[in-house]
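One structure is given below, encoded as structure tokens.
A single protein chain has been omitted; all remaining protein chains appear in their positions.
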Amino acid sequence: MDINDIIKPENKVYGKSSVLTDNIMHYCPGCSHGVVHKLVAQVIEEMDIQDKTIGVSPVGCSVFAYNYLDIDWQEAAHGRAPALATAIKRLNPDKYVFTYQGDGDLASIGTAETMHACNRGENIVIIFINNAIYGMTGGQMAPTTLLGQVTATTPYGRKAELNGYPLKITELLAQLEGTCYVTRQSVQNPAAVRKTKAAIRKAFENSMMKKGTSFVEVVGTCNSGWKVSPVEANKWMEENMFPFYPLGDMKDR
Amino acid sequence: MAVKGTIVVDTEKCKGCNVCVVNCPFGVIALSHEVNSKGYHFLTMVEPDKCTGCTSCATVCPDSVITVYRAKI
Partner (left out) sequence: MAEKVLMKGNEAIAYAAINCGADGYFGYPITPQSEVMETLMKEKPWETTGMVVLQAESETASINMVYGGAGSGKKVMTSSSSPGISLMCEGLTYLAGSELPCLVVNVMRGGPGLGTIQPSQGDYFQATKGGGHGDYRLIVLAPASVQDMYDFVDEAFELAFKYRNPAMILADGVIGQMMEKVEFRPAKPRRTEAEIRALCDSWATLGKPKTRERNIITSLALDPVVMENFNIKLQKKYAEIEEKEVRYSTYKTEDAEHLIVAFGCMSRICENVVDMAREAGIKLGLLRPITLFPFPKKPIDALVPQLKTIMSVELNAGQMVEDVRLVANGRVPVGFYGRQGGVVPNPDEIYEAFLQFIK
């Protein structure tokens, strides 16, 4: 049995999701965005809801998400995605509506939109990539940047008295009545990826059960902004981000 | 009845991030010496016989460049 004999459609056990387009993603090598995009695509494919899903992309590295998942998309002004999603879902309750946002978009300029969409319990999914930096604009501090972390706007490391404290927005959202499922995951190894996919799947299913808002944070890497290799970035994340942003479900009702 | 696996890599789309290599439990894969048209050292199998088709590499790949096959032989 030669290896090439194995390569047959019936033997395929893992391949690219049909919901992903053929466009090469602009993300840096090893970026977590790519993995999460793939998981969202897989969930949409497996739930067979490609014709009933509307995504809202942010301003940030994932501003071009609409080039990568073959579904209807709206692009929101920076921070406003939860407001768009609120209206799209209320006006089209039979559609699956989700936002995909970074930490600047969701936890800085979009804090109010995030808080209030969750507080109203909008039946949407919010996917939040927390890589503690502004990637698209070149590595500036984000609300979730850790104390001491060096960025383009905290060249000497983030200091509380100058830049305030890293924001645990997911913990805040878990306390709002409107949220039904709030979890924090990661995608740096196969086990973590599988858990994140399960979380995204549960969030999408929740959004059709009138249970409130499902919020999935993914602690991710930004090797360009952190100025380390992708593998080192995953290691740095595990050693520095996870202690401050502990993984796991915070709410699941 | 052993299980045999193998992978097919879209070498042009691989960005050589190496995250799959460190997650392969059997040391099957590594980045190539050659580079693709974008200048990335793409993924290649160095120990193809050891591949069981466990899909760890494809699971962590951010760019979906790895297709995994598995068959009973």
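As written, the chain order gives the labels A and B, with residue 1 at the start of each chain.
Keep this in mind: a residue touches a chain if its C-beta (ideal position, glycine included) is under 8 Å from a C-beta of that chain, and two chains touch if they have at least 3 such contacts.
All of these numbers come straight from a predicted model, not from anything done at the bench.
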Quiz prompt | Touching partners, among the displayed chains, of the absent chain | solution = A
Quiz item: For the full complex, which residue in A:Met47, A:Val63, A:Ala198 or A:Val228 touches the chain that was left out?
Solution: A:Val63
Quiz item: Touching the left-out chain: which of A:Asp72, A:Glu171, A:Glu205 or A:Glu238?
Solution: A:Asp72
Exercise. Based on the whole complex, identify which of A:Leu39, A:Ala83 or A:Ala233 touches the chain you can't see.
Key: A:Ala83
Quiz item: Residue-wise, where is chain A in contact with the chain that is not depicted?
Solution: 50-54, 56, 63, 66, 70-77, 80, 83-88, 90-92, 95, 112-113, 115-116
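We take it that only the chains that are shown with their structure count from here on.
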Exercise. List the centre-to-centre spacing of chain A and chain B in whole Å, with centres computed as mean CA coordinates.
Key: 25
Quiz item: Which residues of chain B touch chain A in their complex?
Solution: 4-6, 8, 13, 15-19, 22-23, 40, 48, 53, 55-56, 58-64, 66-71, 73
Quiz prompt | Residues on chain A engaged by chain B in the complex (per definition of touch) | solution = 1, 3, 5-8, 11-17, 20, 24-25, 27-35, 38, 187-190, 193-194, 229-231, 234
